[in-house]
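Only one protein chain is missing; all other protein chains are in place.
Now for subunit A:
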Amino acid sequence: MSTVELRRPPRRPKPAPGSKRFSPLRAVGLTVVGLFTAFNLLVLYWLVAASFKTPVEIFTDPFGLPKHWFALGKPFRNFAYAWEQAGFGHAFLVTVLLVAACAVAIVLISAPAAYALTRLGVRGANGLTNVIAIGMGVPFQTVVIPLFVGLAKIHLTNSLFGLFLVYVALSIPFTVFLLTGFFRSLPDELEEAAAIDGASPVRTFFSIMLPLARGGLITGLILNAIGLWNETLLSIVFLQDNAQFTLARALFTFYGAASYQSEYGGLIAGVAIVVLPMLVLYIVLARRIITGLTLGAGK
């Protein structure tokens, strides 16, 4: 008589001996990360909830659900108010165009620069890369006034093109640095194979290296887009004309008007309009961004 042996796989395979499941460090880490996440979720909830509330609701019941505007059947009243009063419609268009143009220009300039610094064996390339990296360490706030004076001399203040130049220039160090990591991680043999196949350095860059660094280019685009979308200080300094306001700049003006009229619901709705698109973009692309940032670090 034969018996069929019943083998049940363990619900959870055993960890390697010695790797303790529980450690104090792990517990502390989990607690800190948990609290941080909870706090951020709370702020996000407060922002979204408050953007649907009346000022009275915001102050008397900060963490409750919005009721008043829903009861009146006009739940999006705050958003409509902000959109109209702050001129967000136009600002939205300006911002999308400006941010897109900047992000593309930054990557177009940084990619060849990073390629040349890492791959062409240029004399002094390492030193130059370090100089560019130092550029990341200069807080742009410290150069706002000289920048303004400089641009004023060539009549590029209060001009979107002037702001475009400033954005591109200030974003290049980080992007070059990011992309050098990418290009460095590509194997040498591909270039050698291309050279033997008869491709010129320019051809090699465009047909071989650029497609392979695509992940890095996209990461560069996204990170710059998010950063510039939220950029406020420079837009306040360089733009004075309503017609050229970016979202952040328009929000700043709207902040003055809305708080004067105690329109806190509308104000917060305005903040939500500026912040939420980038949040959504980030959630959609988070994985891509993180792999982009860590690639080149490993092997």
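Criterion: a contact is a pair of C-beta atoms (placed from the backbone, for glycine too) under 8 Å apart; a residue touches a chain by one contact, two chains touch by 3 or more; residues count from 1.
What we mean here is this: contacts and distances are computed from a predicted model.
S.K.: For the chain that is missing from this picture, which UniProt protein name fits: "NADH dehydrogenase subunit L", "Multiple sugar transport system ATP-binding protein", "histidine kinase" or "Inner-membrane translocator"?
M.R.: The UniProt record for the chain left out of view names it "Multiple sugar transport system ATP-binding protein".
S.K.: Considering the complete complex, identify which of A:A195, A:L233, A:A257 or A:V280 is in touch with the unshown chain.
M.R.: The missing chain is touched by A:A195.
S.K.: Of the residues A:I208, A:I236 or A:L281, I need the one that contacts the missing chain.
M.R.: That would be A:I208, which touches the missing chain.
S.K.: Residues of subunit A in contact with the chain that isn't shown?
M.R.: Output for subunit A: 187, 189-190, 192-200, 203, 207-208, 211-212, 214.
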